[in-house]
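Next up is a structure, given as structure tokens.
Removed from the display is one protein chain of the complex; every other protein chain stays in position.
By letter and in written order, the chains are A and B; residue numbering begins at 1 in each of them.
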Amino acid sequence: MKYEMVAGFETHVELSTKTKIFCGCTTQFGGDPNTHCCPICIGLPGTLPKLNRQVVRYAVMAGLATNCTIPEIAKMDRKNYCYPDLPKAYQISQFDMPLCVGGYIPLSNGRKIRLTRIHIEEDAGKLIHRHGDTLVDYNRGGVPLIEIVSEPDIRSIEEAREYVEKLQLIMRYIGVSDCKMQEGSMRCDVNISVREVGSDKLGTRTEIKNMNSINFIAKAMEYEFERQVDILENGGKVIQETLRYDDVTNTTSSMRGKEDANDYRYFRDPDLVTISVSREEVEELRNLLPELPVQKAERYVSELGLSETDAALLTKYRKIAEFYEEASKGTKNPKTAANFIIGQIFRRLDTESDKEAFDIKVSAEDLRELIKLIDDGKIKMNLAKSTLEKMLDTGKKATEFISESDMGGLDEATMISLCEQAVESNPNAVNDYKNGKEKAIKSLVGFVMKNSRGKADAVAAEAKIKELIAKA
Amino acid sequence: MSSRGNIKKLADMLESKKISCTELTQSYIDEIEKSNGELNAYVKKTPEIALDTAKKVDEKISKGEKLSSLEGIPMTLKDNISTDGIETTCCSKILKGYVPIYDATVWDILKKQNAVLLGKTNMDEFAMGSSCETSCFGGAKNPHNINHVAGGSSGGAASAVGGNIAVYGLGSDTGGSIRQPASFCGVVGLKPTYGAVSRYGLIAYASSLDQIGPITTSVEDAAIVFDAISAYDKMDSTSRGRQGAATVDTLNNSIKGMKIGIAKEYIEGVRDDVREAVMNAAKVYESLGAEIVYFDLPVLKYALPVYYILACAEASSNLGRYDGIRYGFKAEHYDDVNDMVKKTRSEGFGDEVKRRILLGTYVLSSGYYDAYYKKAQNLRGTIVNAFKEAFTKCNVILAPTVPMTAFENGNAISDPVETYLTDICTVPVNICGLPAVSVPCGFNAKGMPIGMQLIGDSFSEATILNVAHQYETAVPEAFRASDFGVKL
Partner (left out) sequence: MVDREEILKIATLSKLFVSEEELPKLTTDMEQMIAFADTINNAEDASTDFDNINNLCNVLREDEVVPSLDRDKILGNAKDIDDGHFLVKKRA
């Protein structure tokens, strides 16, 4: 029997506000334990929460960027459960009236992953277990989160990967979160079940909690999919439970041990009042949204004629897309700038975080100047490429490396003379070519290019060389 | 006018240098030493702080500086109002030793005015009770007869003010906790409109019902204190502040032509002596030119169960944080974190608090939420609308504060539901967030005070205090002082 995966995501994203959701403490990552705390965020008796306006605005922006509807009225609720990292023994969250409902994330295969809702809530503190003792740090307690809940629409690991990457991309683009999974500012819970291909019934699901790496998510889902299929194929039943993924053993295991069955006893938080986002504010926030990566990529393909692959690479990080748009502005062929970035600049950015930071010495304007030299026929591509390397090394402008004499074409006589020299001084290559080694011609062209400091027209040079060899 | 030392009189004495603030304060400290053993009104005395403040006030007076309305006046705070550096326990074992690191907004306001803090007053544990006897320090006693309870939960404040060992006290009222002890102790207790006074720093019992208010010996004092503390507070999302001018300015307005409503549901089922006293007050109002109008408020019969469901539900959540980790009591022996939390709570909370936490957890738990919590919340809306409708027929509602007078010590009824019935007249006001003031309206045959309450529409403190003050002026003997305390 063939099985398919059915998965839904609950994704927690820390918002990039300056202060916590209900008090003025900083949200900065790190810091000595319990130094980003006040009476409110450690839940001292008598303290009251006051909602951060920016949290509401960011959450609405996240909703608009993921095609959600913003209801007229939202409210805050208490989710009651007792755990040492939760200083009030309840988490202020949103239960039945969240800020955003009913959006979707489009995937490259044409499917849409529907979003049930996006709501705001407070993060918990951090527990450290040391020799059986429990140490509690509340610095993270009260940091604002949005929880993005998807429908169980994901059918494969690839879709899961793309879904998480797209979410990450969108949230970074619109500036509401840095989504650094390794720092925990983006974390995923995955609900996963399996069913026979063709069935439209949902199987019993398990929930894998709190994963903070896309690779772990993929591995955990793969393991869990196979585990469930195994159970079913052996006539067993999947038990609905909460699981933890262990990245060392690459297995999932049950999280039982919180002795009590959960019953969160949600009710409206009487310390907070109704939230109403006016239609004007929704429009204002919509106007603040930048063009999103998907839209950008589509435009790069349809208007600029880039390949889908290149468009995707260029739009993955907002800084790169902005650099590209600036560098290609007013140039003859939008592909030229794309090739420089993907071919040369990316080689200097090893990791994803390097790409995200996009810390390079060349400005978009300087790259554009270089491309204009090509456009105007003043320099050839080869010279441009080597010049860009020098620019990337030094941060200096193209004109620092290209002399007046480099610019302007090569006259016919010099070109012929260089071709003749190439044939005369490289008898081995000439012989190879004559013996059928087509590639040998390249080294002869290379000779001409080198000795003309890149000014020769490679195509014309190759033709001339072939002609000279044939004559000989 | 009241025969007792009130705020204006004391302020005049200070300013005219008839008495220094230090002398005034010392006389209260001395009387506390003399009487608190019997009254058990204070659970924490702060004489050094009081004298320090008094010294500052005396310096201002000697420099001829003008004093604000409450400057130099000796007062108290209920032990659920957070005071930076001063132990605040809610009279619960679970908070013993807890010293807040911030001030409640009301105390912040009063401290800046150089209010002279004599100490923190006794209360039912976490404000849950009607006799003050669930306090881990034992109950406060009634200054009119110490064999009787002071009432609750702000029993200590009522006992201290009724016993003249404080000029005024701040209490909190979730289901009658200011008005009921004020009624029992023969003093004035104002429960302001929800949102008029900041709750920031008030240790929560039931957040949507709690309000801080004054307990005083006269209506004028209640107005002065209310005017001082009813400021908008950005720390409290539900804060509105006072809407309108100072209430003290309109106390002497004529009430001629005013409509005073009586709902029969408030009068039925109260003890004869109480009903009689309230109806006599109605006659006084008629003689002052007011018109008495009668109507029915049938939804009132649901107010008490609605109150208990909502209050306990919120309490079960508000009291979840007492886990021994960050402050307060922590169990000495335990096997793991969960065991520590459960032992701390089981050993730290008293029986009544536990009962209410359990009931609150029950009504919120899955399977019961709709039948209890949600239904109660809907009925809350219905009761709110019924009162709105009532205020189209009258300006204020007159009702008994408690169906009886103060009961004897240790006689607090053991059946929890029967105990709850003593709150039947006070809880509707909290459900609707309305202002109400309890004022003395006579004494029963045993000499125990009887109280009546005047209930107003939202933010109409000025009106109810005006109506209350007119009664006080007409019937000063109802405000007779106990034999305890400072006499000036």
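Observations
In this text, contacts are C-beta pairs under 8 Å (C-beta built on N, C-alpha and C of every residue); 3 or more make two chains touch, one makes a residue touch a chain.
Everything numeric in this text was worked out from a predicted model, so none of it was measured.
When the omitted chain is restored, the residue from A:Met5, A:Cys37, A:Ile154 or A:Ala311 that touches it is A:Cys37.
Only one of B:Tyr42, B:Tyr98 or B:Tyr285 touches the absent chain when the whole complex is considered: B:Tyr98. In the full complex, the hidden chain is touched by subunit A at residues 17-19, 23-26, 32-39, 42, 50-56, 75, 82, 84, 128, 131-138, 259-260, 263, 265, 268, 270, 272-276.
The set of subunit B residues touching the chain not shown comprises 97-99, 101, 194-195, 208, 234, 237-238, 240, 299, 302, 304-306, 308-309, 316, 320, 323-328, 330-338, 340-343, 345-346, 349, 354-355, 357-359, 361-363, 365, 371-372, 375-382, 384-385, 415-417, 420, 432-433, 458.
Just so we're on the same page, only the chains that are shown with their structure count from here on.
Put simply, the C-alpha centre of subunit A and that of subunit B have 57 angstrom between them.
Residue ranges on subunit A touching subunit B, taken from their complex, read 39, 42-51, 78, 80, 82, 84, 87-90, 134, 136, 259, 263, 265-267, 270-273.
For subunit B in complex with subunit A, the touching residues are 80-82, 88, 90, 95, 98, 100-102, 104, 199-204, 206-208, 234-238, 313-314, 316-317, 320-321, 323, 325-327, 337-338, 341, 361, 364-366, 369, 373.
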